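For reference, the structure discussed in these notes is given below.
One protein chain is absent from this view; the other protein chains keep their places.
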Amino acid sequence: METRTMDPIIAMNGVSKWFGDFQVLKNLDFSVDPGERVILCGPSGSGKSTLIRLINRLEEHQEGTIAVNGIELDDDPHKIEQVRADVGMVFQHFNLFPHLTVLENCSIPLRLVQKKSAREAEELAMKYLSRVRIPDQAGKYPGQLSGGQKQRVAIARSLSMCPRIMLFDEPTSALDPEMVKEVLDTMVELARDGMTMVCVTHEMGFAKEVGDRIVFMDCGQIIESAPPAEFFGAPRTDRAREFLGQVLSQH
Amino acid sequence: METRTMDPIIAMNGVSKWFGDFQVLKNLDFSVDPGERVILCGPSGSGKSTLIRLINRLEEHQEGTIAVNGIELDDDPHKIEQVRADVGMVFQHFNLFPHLTVLENCSIPLRLVQKKSAREAEELAMKYLSRVRIPDQAGKYPGQLSGGQKQRVAIARSLSMCPRIMLFDEPTSALDPEMVKEVLDTMVELARDGMTMVCVTHEMGFAKEVGDRIVFMDCGQIIESAPPAEFFGAPRTDRAREFLGQVLSQH
Amino acid sequence: MDFDTIRLYLTPLLEGSVWTLALFFSSAFLAVAVGLITCFARLSSRRAIRTAAKFYIEVIRGTPLLVQLFFIYYGLAEVGIVMSGFVAGTLGLTLNFGAYLAELFRSGIQSIDSGQYEASRALGIRTLQRLRVIIIPQALRNIFPALGNYALVLIKDSSLVAVISVSELMRSGEMLAASTFQSLLVYTLVGAIYFLMCSVISYAFRRGEKNLSIPGYWDGASESSDFSKA
Amino acid sequence: MDFDTIRLYLTPLLEGSVWTLALFFSSAFLAVAVGLITCFARLSSRRAIRTAAKFYIEVIRGTPLLVQLFFIYYGLAEVGIVMSGFVAGTLGLTLNFGAYLAELFRSGIQSIDSGQYEASRALGIRTLQRLRVIIIPQALRNIFPALGNYALVLIKDSSLVAVISVSELMRSGEMLAASTFQSLLVYTLVGAIYFLMCSVISYAFRRGEKNLSIPGYWDGASESSDFSKA
Partner (left out) sequence: RPLNEVLATKTLNVVTTASNPPHGFLDPGTNTLQGIMVDIAKGIAQHLGVSISFTNVPFAGLIPTLTSGRADLMAAPLFITEERAKVVDFTTPVYGWGEGIIMTADSKQHYPDFESLKGHKIGTLVDSVQYRMLKDMPGTTVSTYQDYPTLLADVRARRIEIGLIDPPSITYQIQSKSIPGLKLDEQYKPQNDWKIGGAVEKGNADLLAAVNKALEQMKQNGELHAILDKWGLSQLMVK
């Protein structure tokens, strides 16, 4: 961990979050350096989605502090806006806008948020749609797409905003291996441009390939955090070993 | 293919389907024997979801014939009802009923369709919820679940109907490797009871483990159909080889 | 304007209120039924049924309630169909509100994601049960605030039934005002009673809305922040 | 009943229609604006704003339009706020329909999946644009049939504005019937004109609904089969 000279771009300290009586996140510390690619994995229901949704304040935490890019998140709408301008997100359920075409889904946010001209926005959108291999679907509506196509639109929509930080919630769940490869290449490329990434994924192959660091969660806590070679080679905790046991026995 | 003595339980002959001008399925022949576990794979947008949605007539085909359990599907609502009583489905997008609790999601169809008593239905539902390891979530609403939990509810809901044929559309996309293992075990067990399965999946490990036969689709056509050992060992077509190349290079 | 006078006035007004409430409950109940049936007819795949529903909806919405009441009470009487004022009034209000509710229900039903239909079909749940258990509860939740609108309009529109000889609240007020020459006082009392009824209905709908809200979904309280926060 | 008579009768009726249409368009436009603002106020996270919106909605829905028109035109005049009949009529219709529309819009907005809010927030789209570009278009599509109801009620309710000296269609008809003693003919003409207006509005809404439908989603035509098929 020799790169720890910079300030972290995401810093969570002692964060706890409850849904009603149920504590999802338990006094959790988590930080990400600029340009780092962090993979979040762990069993279903362990709080991975909740964790990344806290980073752009789609959920509110009850204890601890969260700072993104040096801005601490609280109720101030101005700060929240600043953070969201820097943070992009791909949702597990895609959340495309059903009343807009694929092209509009990608270009309208560019026009509204980054005040790009219509032409510029559409060109940029088409660039990313081509990257995920669906330029030919640009005129369709989300309701007319297959699952994998929807997911790719969601990825293109977020990427075309060129955020400094990207949050991915299982970005390849609906994708076939070929497309996973494509998305992986795109992500590696973006990381080379210095984009910071936090990615929830269950595909260990993908995790190995893309991650600088693997963070393993269970029951609302971070159990292990290590570079892929170390994590996959010699997991330190029993829980992680058990979890990985299932993966390895499968393939 | 020595088991071809029985009549196929699903028989599609020369099926074509268009969305507007776009031909999704092209003169496709597909049949499944009773008790067989067929894995459907192929690139995104190749028509896998459309194919299985034809089997319980969530989509209508324009050419060819589809017979399920010897009943040929046409506009007759009575036939469609008969087929649907035999066919269960797990959706790519889960489609849980948001206004019903997890337990109600699973038990109410049992009561409505199979006329089970409330107690019986709930017991059966709880049995399957336990099987997918979420009996503790039974009282929650779908909006309060994580992605993986939703998917497991969807699986439990379909399985508890005990259909003769199950259609799975990427049943493990939101699941972590541990849960994939669990679902896989459940499916193998059901198959032992004689349930017929058609499963769309991108997880080749899962496919290898669960499938009696792998069907590879591209551009609305079936390109290859072979037992897993053969398909993964020596794919006959270039397209399949290319597709598998990406999978194998990853892991 | 002492208490005794008011008590004296209140007796006929409360009698009128009973009629108003009777009209309200009977036609609210029936109008919901007519609205549902019309809504499904309007969405039917059979052209003839669809057209009939459209025709009914357009004719009712294109003419005033007063004319409809006149037609049912006086017009039908001329061809030998004679109804009491209350029955004719209930029928008129039912047919009138049924048409409007049909379109409201259609709004609600069309706002339900098609995935919900697909899932219930795939499970083998049949048409009527699908509607009753899966679709309508969700649609109802979506249109609930707008449904409250119609309840409040219905109670006020029931006053039109006075023209066909039902002595409901408004008519009782008119008669009382005519015989006592205290129209200001009387109409203030009448207005207060209507307002009270409206408030009770409104309150019932607010409570109902809370009961219908689903944890983890839009529930007003938690998501409302959306509109002021970033 | 020759043509000349009808032409003679039509002139004042058409003049009245112009006023009716003027009232309709001005107050339809304004009522939508008031309805939207009230709806968002009703959903605000600030308690005071929310309470104010609720109060406005309840008072309007608890009192009849006629009383509201009287209050605005005559009542306010007594404290020195004098408006022309047309302005007062537009204001009254606007405030009245604004309250009902607010609840209808709330129905529509609450029927939108919270994922849509989350996605637009995550993209950094700010409150007003989020509403304008993402939420309202989808909400509008959901409530569109019910919105048509209000348009048709508005055109008919505009006849109440007669009491505050606007000679709209209904009042023109009354005067014409009184002076010619041909009430049957005149009211038939009046009814025909209203029905014509209603039909045109209805047609416009049906067209609008088609335009708003999104390919791949519920579009009435394709999913309607749901109700008769299995």
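Structural remarks
A, B, C and D are the chain letters, set down in written order, and residue numbers restart from 1 in every chain.
Basically, contacts are C-beta pairs under 8 Å (C-beta built on N, C-alpha and C of every residue); 3 or more make two chains touch, one makes a residue touch a chain.
A quick note: this is a predicted structure, and the numbers were derived from the prediction, not measured.
The shown chains contacted by the absent chain are C, D, with contact judged over the whole complex. For the options D:E103, D:E118, D:D157 or D:E174, the residue in contact with the chain missing from this view is D:E174.
Set against the missing chain, the residues D:T51, D:S165 or D:T188 yield one that touches it, D:S165. Take chain C: the residues that touch the chain left off the picture are 163, 174-175, 178-179, 181, 183. Of the residues in chain D, those that touch the hidden partner chain are 8-9, 11-12, 70, 73-75, 77-78, 82, 162-165, 167, 171, 174-184.
One rule holds in what follows: only the chains that are shown with their structure count from here on.
Taking the definition of touch as given, a chain qualifies here only if it contacts chain A and chain C alike; those chains are B, D.
Highest C-beta contact pair count among chain pairs: C-D. With centres defined by CA atoms alone, the chain at the far end from chain A is C. Chain A and chain D have centres, each the mean of its CA atoms, that are 45 Å apart. Separation between the centroids of chain B and chain D, computed from CA atoms only, is 49 Å.
The multi-chain contact residues of chain C, meaning those touching 2 or more other chains, are 113, 121, 126, 217, 228-230. Counting only residues that touch two or more partner chains, chain B has 81, 84, 93, 144-145.
The residues of chain C lying in touch with chain D in their complex are 40, 43-46, 50, 58, 61-64, 67, 100, 103-104, 106-108, 110-114, 117, 121, 126-127, 131, 142-146, 148-149, 152-153, 156, 159, 191, 194-195, 198-199, 202, 217-218, 220, 223-230. Taken together, the chain B residues at the contact with chain A in this complex read 19, 41-45, 49, 92-93, 144-149, 152, 169-170, 173-181, 202, 204-206, 209, 242-244, 246-247, 249-251.
Remark: chain D residues 113, 115-116, 118-126, 129, 133-134, 137-138, 141, 214-217 touch chain A in the complex.
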